[in-house]
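Input: a single structure, listed below in structure tokens.
The complex appears here without one of its protein chains, the remainder shown in place.
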Amino acid sequence: MAEVSADKTNVSPLLEMRGIMKRFGAITALDHVDLKLYPGEVLGVVGDNGAGKSTLMKVLSGLYTASEGQLVFEGQEITLHSPKDARDVGIEMVYQDLALAGNLPVYENIYLGREPGKTAFGFNFVDQKLSRKMAMEHLNRLHINIKSVDQKVEELSGGQAQAVAIARATAFDARVVIMDEPTAALAIKEVGKVLDLIKRLRDHGTSVILISHRMDDVFFVCDRVMALFHGRNFEEAMIDNTNRNEVIGWIMGTKGHTEALAHDSL
Amino acid sequence: MSRRTLTGFLAVAAVIATTSTSLAEDKYALIMSSLGSANPFWGAVAQGAVDKGKELGVDVAAVGPPGGETDVAGQIALVEDQIAKGVKGIAISPADTAALVPALEQARARGVAVIFVDKRADMPGTYIGTDNIPAARMGAAHICENVPEGSEVAILQGIITGTTGQHRAQGAREGLEACGMKIVAEQPADWDAAKAQSATENIMTANPNLKAIFSSNDGMALGAVEAVRNAGKLDDMFIVGFDGNPGAAVAIIAGDLEASVAQRPYQMGQIGIESLLALAKGDTIDENIDTGAVLVTKENAEEFK
Partner (left out) sequence: MTHSDAASQDELATPAARRMQFIEKYGVFAVVVLMCLILSALEPDIFPTTLNLTNILRQIAMNALLALGLYIVILTAGIDLSVGSIMALATMLLAMADTSGYFPWPVALLVGPLIGIACGMVNGLGLTVLRLPHPFIMTLGTLYTLRGITNLVSAGRPISGISPEVRFLGSGEIPLPFLGEYASVPVSAFVILICYFGVSYFLRKAAIGRHIVAVGGNPQAARVSGINVDRILLIVYSLSGFFAGLAALLMAGRTGAGFPNAGIGAELDAIAAVIIGGASFFGGRGTVLGVFAGVLVMGLLRNGLNLMDVSAFWQQTFIGMIVVGAVYIDVLRRKAGTAR
């Protein structure tokens, strides 16, 4: 672990999770988990089902409150009580089920809960023209090609919907975007486009946390990878200093796998 | 609402339209507060009204609101729609005594004659129905004829905040006192058979020599029968009900119940239409028209089954 952070000693982390504990009744889902995220990097978080990846991300996105531990963002300790709090500091999450309202058009989904508009008679009225225009510009910036921002999300393909979810996460200068299995439900030809989009976000300076089961994805886009096992930190490394069989070993809770061993066990 | 449903609707509507009577006849409406033939009483009233209409050469529509007795809004709509149809008169049993008033006033303002059948609204007008006081007296007189003078008797009352309940209780009391019966109990059982059963049990416990019971409706009378049967006194108890329901008729034939006072719904419908026609023609008619009552006993119970 020392060698990992050695590369980044000159940069301070954008986000730090320190000693995060999360218990559900008698079950400890997260046991003193630490996480560091540097500016402009893509961090892969891997682990078997139930290892605590999703719980950790839900703590970070404000959906869950940690039982213990600290969240430090840009050197300042923060507390998140709701997804809104997280969004306010610039932490956005793209959920595995996308969490889009299928009955609403693309542009409304992008600005849902943060609609541009004016207040009159104590009510907020949406400026739909402006919202449409902003959505179009934003999608263009991300090179996302959708026929019309007025299309309902339920009419989109899986990859297009994923792109809309990512567009929503990045609509307001997000600093951190968390993506939970963004390629799991996609057709193969759409996977590459989503991964390209992740790279583009990093190029724009956004830090990304990628949760994925697919080693191809992790090794294609991530700068660094960390593994959780049974709710604890297990191992982490710069992507160039490891290989997929070693990481698969971490997921299964073993260290020091050789190429051959891992291959056999799969 | 596919094309098929619509064609179906069209077909049924066409059949209904062809069966409705010609426009040449004067139109009158009987607007009931129930679904009509769903209730044997109203079925008979409607039949009487329609038959009388045929006899007199007028078109009588007997209709009720789709929501039944409590469908006040539906009944108001019926009044409005019958006015739009151009009826000359409306005989109505209002679903609510107050809420129908504006609609009926509007009918009168447009020259439509309005009378009340079985129940009146809170407004002037002729009421056609059973006068419950003499009807209950008739039932009481039947007890007097069959039970020795001075016997202990009890009255089961209906809901006594309503006029029907009050009048039946009053008629029964007057009739029983007139022939020298000893009324030992007058208890309300709210038209309910189960309440009547427990009330009767209590009355019999307090008055072991009870000889007769007048019940303000048949449901309560059958409740009383159960209580008396359980006490093993069914043979020496003379029980009279009210309404002439089919259930009561069966109990009378079986000998459990001695008699029931029946209203005459068929006559109510006939007299209703007769009076409505007279009023529409401009004749003056009485404020209250009693359609009378008939005593159901073993001799005629078959007709009421």
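Labels A and B are assigned to the chains in the order they are written; within every chain, residues are numbered from 1.
Note that a residue touches a chain if its C-beta (ideal position, glycine included) is under 8 Å from a C-beta of that chain, and two chains touch if they have at least 3 such contacts.
In this text the structure is predicted, and so the values were computed from the model without any measurement.
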item	value
Contacts of the hidden chain among displayed chains	A, B
Listed residues B:Val58, B:Leu100 or B:Ala227, member touching the removed chain	B:Leu100
Touching the absent chain when the full complex is considered, from A:Ile78, A:Leu112 or A:Met238	A:Leu112
Among A:Gly159, A:Pro182 or A:Gly249, residue touching the chain not depicted	A:Gly159
Chain B residues that touch the omitted chain in the full complex	1-2, 5-6, 9-10, 12-14, 16-17, 20, 23, 35-38, 61, 63-68, 70-74, 76-78, 80-86, 95-103, 110, 122, 161
Interface residues of chain A (partner: the chain not displayed)	61, 63, 82-84, 87, 93, 95, 97-104, 108-109, 112-115, 117, 123-126, 128, 144-147, 154-157, 159-160, 163, 168, 190, 193
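Assume only the chains that are shown with their structure count from here on.
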item	value
Chain A-chain B separation of Cα centroids, rounded to whole Å	74
